[in-house]
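I have a structure here, written as structure tokens, and I will follow up with some questions on it.
Note that this complex is displayed minus one protein chain, with the remaining chains in position.
Labels A and B are assigned to the chains in the order they are written; within every chain, residues are numbered from 1.
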């Protein structure tokens, strides 16, 4: 059996929104500890991983299950969440469906057919990074959107004093500098100067659900994938994106 | 002559919005008691009827008239209403136009050419229904939108204990249950268990203008058209929709 109750459907909606822009379907590995999933995006450029510890739920009860879900349908359902709706996720083993229930003054139950997926063997690789930047989520997100005006990729740079988001178009260019003591920077640990280019669409998709108050941990190195980590509604999200090969 | 003044153009806008999604044109029958109109939608599946008693107006003066109006144009004009605009409707018999005047700090006068329509002979049939449900308008409206995720028709069910909105897609399905004592239900009078399917687009159009605080009266029976009744800005609206024939 599996049943989990969350306080805010609206908050969890952001998680599904973000994951569904990168993936078409997902296999949730459910057990008594909580829920896990990880997968490569269809073009195998980005890795998405999420972890929902049982503590993220108000109530939680589960045996071991693999629950395959179409993320387009999941997103459509979550978009119907209202501000004060409570969220109940519940496996109907008999009908082979996942029930998504919004509870407020009434009770609205959506039942999604399960997909026959196996849990992915892809896990977040255990890389040691020379540089770790903790930055306010909206500052980073806005800088990516700024960069998007002029280019389809972005260069992330870090040295001892600052973290820089840079974009270079044919004619125009953009630069956001976050000094070590800027109010957007929580911490800046740089052992090695780095400068790497990344696809901008993927990065923007990865931070889609981030809003003001959220904090993103960025792991950077030379010729390494960038790793982003943050939490939404008690869900730990991790993203990896391979660097762009410069011509 | 005909002249009617309403306090809030913005409120009346909702009436025109709702009616204009179902009908292309309408013939208002005006007399000293107020305004009436009823018509079938172009595909003859739904019946729309409205009544504006003279009390819905701040000021009202009228002889007997038939005023044929293009609802697309009427809607475009009403969409220009601002929150504090007063609404004046006024027949210009000489020019054969209906003046729609928004009065606030200034005066904006739109004049719509009259159409040569005769009052419809269609009236709301006097059917006795076994079941009557009074429900909060937004709860019903949201359930219809939920249902729309998975299907283009909806099954309305009622028994002694609850009113149910159900939709069944190829893979996924949706269920909203309103228990008799749920806060969304004002009253539930059920003499006969019913279950009928209806076209979802029509139902959603019929409740388009409904907002939180409005209450809808739903008349249900087996193999009978559903009847919806509610009031907007002092205007009584009635809709009938034939049941969907199940294959």
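Criterion: a residue touches a chain if its C-beta (ideal position, glycine included) is under 8 Å from a C-beta of that chain, and two chains touch if they have at least 3 such contacts.
Source: prediction; values computed, not measured.
Listed residues A:15, A:56, A:73 or A:139: the one in touch with the omitted chain is A:139. Screening A:184, A:215 or A:242 for touch with the missing chain picks out A:184. Check B:108, B:157 or B:244 against the missing chain and you find that the one touching it is B:108. Checked against the full complex, the one of A:79, A:96, A:172 or A:222 touching the unshown chain is A:172. Take subunit B: the residues that touch the chain left off the picture are 73, 76-77, 80, 82, 97, 105-113. In the full complex, subunit A makes contact with the omitted chain through residues 139, 142-143, 145-146, 149-150, 171-178, 182-184.
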